[in-house]
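Just passing along the structure, written as structure tokens.
The complex is shown incomplete by one protein chain, all other protein chains being positioned as in the whole.
Chain IDs A, B and C follow the sequence of writing; residue 1 opens each chain.
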Amino acid sequence: MLKSLDTAWAHPLAAENFVDQCVEVSVRKIIFEKQWFYLDNAIGHIYGTTFEVTSGGNLQPKQEVEETTTETKEAGTDNRNIVDDGKSQKLTHDDIKALKDKGIKGQEIVQQLIENSTTFRDKTEFAQDKYIKKKKKKYEAVITIVKPSTRILSTMYYAREPGKINHLRYDTLAQMLTLGNIHAGNKMIVMETCAGLVLGAVMERMGGYGSIIQMYPGGGPVRAATSCFGFPKPFFDNLHEFPLSKVESLLSGTFTTETLPSDPEENTLVEEESNGLSEEKQTSLQETEEEPAPEAPMEINPAEEQDTMDINAEDVEFKENKEKENKENVREKQMKQWERRKKLKEAAALLSEKNADGLIVASKFHPTPLLLSLLEFVAPSRPFVVYCQYKEPLLECYTKLRERGGVINLKLSETWLRNYQVLPDRSHPKLTMSGGGGYLLSGITVILEKGKADSSNSEALKMEEPSSKRCRLQDLPC
Amino acid sequence: MLKSLDTAWAHPLAAENFVDQCVEVSVRKIIFEKQWFYLDNAIGHIYGTTFEVTSGGNLQPKQEVEETTTETKEAGTDNRNIVDDGKSQKLTHDDIKALKDKGIKGQEIVQQLIENSTTFRDKTEFAQDKYIKKKKKKYEAVITIVKPSTRILSTMYYAREPGKINHLRYDTLAQMLTLGNIHAGNKMIVMETCAGLVLGAVMERMGGYGSIIQMYPGGGPVRAATSCFGFPKPFFDNLHEFPLSKVESLLSGTFTTETLPSDPEENTLVEEESNGLSEEKQTSLQETEEEPAPEAPMEINPAEEQDTMDINAEDVEFKENKEKENKENVREKQMKQWERRKKLKEAAALLSEKNADGLIVASKFHPTPLLLSLLEFVAPSRPFVVYCQYKEPLLECYTKLRERGGVINLKLSETWLRNYQVLPDRSHPKLTMSGGGGYLLSGITVILEKGKADSSNSEALKMEEPSSKRCRLQDLPC
Amino acid sequence: MSFVEYGDTIKDGDTAIVFLGHESMFPVKVQHGTVTQTKYGVIRHSTDLIGKKYGSKVTCSKGGWVFILHPTPELWTMNLPHRTQILYSTDISLITMMLELKPGSIVCESGTGSGSLSHALIRTVAPTGHLYTVEFHQQRAEKAQEEFREHGVEHLVTVTNQDVCKNGFGVSNIADAVFLDIPSPWEAIGHAKSALKAEGGRICSFSPCIEQVQRTCLAMEEYGFTEINTLEILLRVYNVRTISLQIPDLGKAAEDNSSTGFDSSKPSHQGSPCANLQQGTVQFKSGVPLREVVGHTGYLTFATKSLM
Partner (left out) sequence: MSFVEYGDTIKDGDTAIVFLGHESMFPVKVQHGTVTQTKYGVIRHSTDLIGKKYGSKVTCSKGGWVFILHPTPELWTMNLPHRTQILYSTDISLITMMLELKPGSIVCESGTGSGSLSHALIRTVAPTGHLYTVEFHQQRAEKAQEEFREHGVEHLVTVTNQDVCKNGFGVSNIADAVFLDIPSPWEAIGHAKSALKAEGGRICSFSPCIEQVQRTCLAMEEYGFTEINTLEILLRVYNVRTISLQIPDLGKAAEDNSSTGFDSSKPSHQGSPCANLQQGTVQFKSGVPLREVVGHTGYLTFATKSLM
């Protein structure tokens, strides 16, 4: 059941790809795709309820959908009689506007459009359906409240804000969770710059059991997407964070808590904000265009992508924090700093045990230095997975890891994902598909024999992994 | 109709992927996949005839195929009752050998195997079909004679000898022919190290109209695959060749025919042979293994790939040539050399006109130097297409071409190819697919303005191609 | 100029392609006295086009410039007026090769549609072959006929306005290959077979939906076609980009910074041949896919007309 302060997700009932168009609704008034509505009426309904948006912006539970398509099942067998003269719709733009202003429901407007189309009856069934879907999307204001999950959040982020998650496609994230053997009781190291989505996915799979150390660049960890999962409070008890900038000193034994990642601590919050919000900009700077991108034949309208997620929980929290801070006196500040030092020491201690059950990396940084350092904290016989939007850095990372040794079963991979339309007599792969979901490098740690750790010649490389091929050549076990 | 000295192709009737298993049959006795047979009986039959191989190795036109599957249509609905104890086939290996020795036809052996299988009736329809196909392939000796074509040769080479054609997949070759606007009347430049397959495909599409200059590395052009097309003699009248090693001198105006590509000319033929036959080796050296290749779950048996194409037309020609040569006296040698000089001059003259209608490159060499030099010979407003097995060299080639200027509409692409099984209630993509078909870089030449040819700075790069994006930014046409 | 023969200079009556920039172009009919508006200004055909070489850079009235390209079936496919869903060059390439088309081939096609495939087929079978193309939509058939005339390939093609499922291709025992792109291809397989030469030939059917393919395969088998094979081909275009990835700041290990062998502050990756190092970043070239690409056009089912 939806409670007043829950994080939930609303989406217009855009037929097939349901989850691509969700928008966060933890505040009351929502603006989404040029529509606005109030959430008050939704509270108390169970997750999954579908609402219609009335002219006043209120939500009203939707009646059983009458299938417009089945009512008008009179279709041409082909389109030989259709002459395209641009005059097939008798309703003018003004007519439609007038209907809307009168408060006529979207469903009825679509019905009127069908009745006033001179060519609709002659269209093939296929073309009729296409027409209805298009018009429904334009005029019907229907939303459903769904419970947040990795499935919902990762598909939504990939569809609407791919820049914020380094274009990590949801099926690629799914691979990471499985390849990483994420499960309850693990002690995981997570290094991500995907707005906290990957962290959230790992937390969901661990269900509050075990512990997580989030490594972060800059002043503090970003958890904008994490907060959208609506995890219960205890889930955060065993979530730790550790600054990347302290990793080398921790490994070399020179770690101290004398200097905190960035003091004064106000910076933490400011940077946190800028990490979250300016990420889009940073990512777009990352690519230098060699040539203007060829437009995909069916590219989605970029204008439609912008009006989303302008209001989110993080913002509200941030403002509240800031106001509080202004009232805080010096003693409280010292108290907080002491608290931070304590937490930092705890995280350092956890890492220093060097017995993590796995490592997950999905960041905008070059993966090689991250892997070479962070693998030191992982126990032997544990999986690790690195995501990168590009293949090239993982080629280098692969080579460096082979030189380092202590890892086996290295695999560089990618997944292809196809969506299908399955309808009677009209089944085929969807007409558009994602161009790429990024690349993964995964492997398993083993005990790294001392003395070999520093040798990076090909001799050591070959020795590190027994090769069945070599043995076959010699025809005798080595 | 098949005549005595035609080049034709035989293939065992391996159901779906018909053309993957052809073998050249321009000589009379054939050994293919552990079977041998004589072609004498095939001569006089029309292309497309299917033969059965009798126990004596003779071909016998096949009767209308009785559908074994339809006779035995008693199938289980699932496999719950099948216990796998390895004892389901009552016929022993010796039994089967005895049947074969008695001269029983493959079709009958398969039928007996079905009748003696205790689990066949309980298998699902799907499993039954799989079983029959496997057994048919093993015991039935059926071949069909087909007419050579780009379709047949490119699919066959890709399936059986991909190393000889730089892993150029047939659909990629198809793209090249279209992107290159290959048609009758063209003057084409072709630079390939694909055993002459690409040259043959271009010749087929030009149908003897127009002219082709084949650029070649080493001592002479390789045309092993070209000769398999069975082109009529006149097709070769306008086929010229020019050595790569003379390209720079031709471009700089210092070209002479004083030194022929490699004299004494005997070397030409020897090198030609070694180019053809040692290519496989060179290609395998090209890749340094970082790690033994993971075996694909359904990888085809490498042992089965070897027994093919051991007899081919080139070999025979070569031996004949060599014998003749031994008899030649000095005057004949001089005559030949004069002839070669004349042909070389003709090819040089054709190139020097710098008005070729297109350029096709598909080689084992780095594409950048080839493109930068050979594009000089192409007229403006003409397409060019470069194939490379790897993406990386084409990235570099793209950048260099942009710096050079004089080319527009550059496109780096790849195609994915999926084969489908379409059977009642059992339709799905084939369970194996090609891992990659290589990459193409294509574009169109334009007039290269003098003075800009040498500037390779990014200023020139931007100026060479008007960018609609830049203009939109300034909101005024530049 | 014609679509089957290259010309060097632009002539009155030619169809030329005005290239404005990457993936931005349009066709223009060259006519004395005509002007064409572009976003870079006006192009005057008499002075700016006629007599110039194809591939020339033409400066427009506002100072911007464009390239004028010789038409090819592929450029036409990218620029033609859409009267229907069209076939693109990726599918066209595979169709042409798998139908074994070459100069002299006789091909039957239905429907003509917007003529995208037709132009490519004509190009390949010229100068001695012929295309018989059947279109049931009268307006479209007429428009196609007009385009073929304008493009100088009229003599290589016969356009018929009829329903191929009812009336067939209007020819028999003449074709080397038949291509079908109609809603119910299975209804035309019989006609396709009789259009093909007695000694056999190839057929291809293009359908977006798998159910169409299933019915078509059954029909092909019924009519004795062999080598029935269904394929799907997808184009992947890569943009060439220079990517910069930041090296993460892992801090200093006090005085000692060699513990992991990867020094994040001093850029000196000997082992990293692809690293063009600036301060704290690694640069490399990458071919990156578009975010959204064409995920499906249609299934291509090929078959051979058997001998018996």
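Here, contacts are C-beta pairs under 8 Å (C-beta built on N, C-alpha and C of every residue); 3 or more make two chains touch, one makes a residue touch a chain.
Since we're looking at a predicted model, the values are computed, not measured.
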Options B:334, B:352 or B:432, residue touching the unrepresented chain: B:432
Selected residue (touches chain absent from view) among C:162, C:283 or C:306: C:283
Residue of B:106, B:217, B:406 or B:443 in touch with the missing chain, whole complex considered: B:217
Selected from A:60, A:92, A:118 or A:178 as touching the chain missing from the view: A:178
Residues of chain B in contact with the chain not shown: 77-80, 83-84, 124, 162, 167, 217, 243-249, 251-252, 254, 285-300, 363-366, 368-370, 372-373, 376, 390-393, 396, 399-400, 403-404, 418-419, 424-436, 454, 456
Contact footprint on chain A, counting only the chain that is left out: 16-19, 46, 48-49, 64, 149-151, 154, 170-171, 173-175, 177-179, 181, 183-186, 204-209, 355, 357, 379-383, 391, 394-396, 398-399, 408-409, 411-424, 427, 429, 444-447, 449, 465-469, 471, 477-478
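In this section, only the chains that are shown with their structure count from here on.
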Where chain A and chain B are represented by their mean Cα positions, the distance between them in whole Å: 44
Separation of chain B from chain C, taking each centre as the mean of its C-alpha atoms, in whole Å: 23
Whole-Å gap separating chain A and chain C, where each centre is the average of the chain's CA atoms: 35
Where chain A touches two or more other chains, by residue: 290-292, 294, 399
For chain C, residues that touch 2 or more chains besides their own: 21-23, 210, 236-237, 239-240, 285-286, 299
